[in-house]
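One protein chain omitted, others in place.
Entry: subunit A
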Amino acid sequence: MQYALLVYDEPGYLDALSDEEREAAYAEYFALADDERYLGGAQLRSAETATSVRVVNGRTLMTDGPFADTKEVLGGFCLIEAADLDEAIELAARIPAARLGGVVEVRPVGLGPAGIKPAVIGTGR
C-alpha cells in the first residue's frame, strides 16, 4: 500500500538547532530517502511563498498564504510503499520533524486496499 507522509513543522525549526543536531537531522532525512520503501517526496518552500487557489463560478480566485493559517505548516511530504499502517507509522516516526515538535500525518493514498488507482486530477476536458 502507498502512504503519503505529510510533515507539519514550525517554520525555521531546523535553524533553532545546534549545528550538530541539524546535521544529524539531515542525515536522518537522507537515510529515509535511501530506504527502498521511499518512493518520492519534497521539501516545500516557506508558507509565505504559498498561493491558495479556488475556482468560484468559473473564476479563478487566489489568496496569498497557505490554506490553513496555523503555527505548524505543511513543510514537506513523502510518498512511501509500506505493507501496512504499522510499517508506515514506523517510517513516519523516523522523520526528524516528528521528534522536534512537528507532526507527521500518515494518509493512505488512493481508494483503499482494493488497489484502485487514484483518479487523475483534472478538468476532464
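Methods note: contacts are C-beta pairs under 8 Å (C-beta built on N, C-alpha and C of every residue); 3 or more make two chains touch, one makes a residue touch a chain; residues count from 1.
Criterion: contacts and distances are computed from a predicted model.
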Query raised in the report: Missing chain's UniProt protein name, "Electron transfer flavoprotein small subunit", "Sigma-70 family RNA polymerase sigma factor", "Dihydroorotase" or "ABC transporter permease"?
Result: "Sigma-70 family RNA polymerase sigma factor"
Query - Sole residue of A:Asp19, A:Asp34, A:Asp64 or A:Asp86 that reaches the chain not shown, by the stated touch rule - result: A:Asp86
Query raised in the report: Since one chain has been left out of the picture, which residues of subunit A touch it in the full complex?
Result: 1, 3, 82-86, 88-89, 106, 108, 112-114
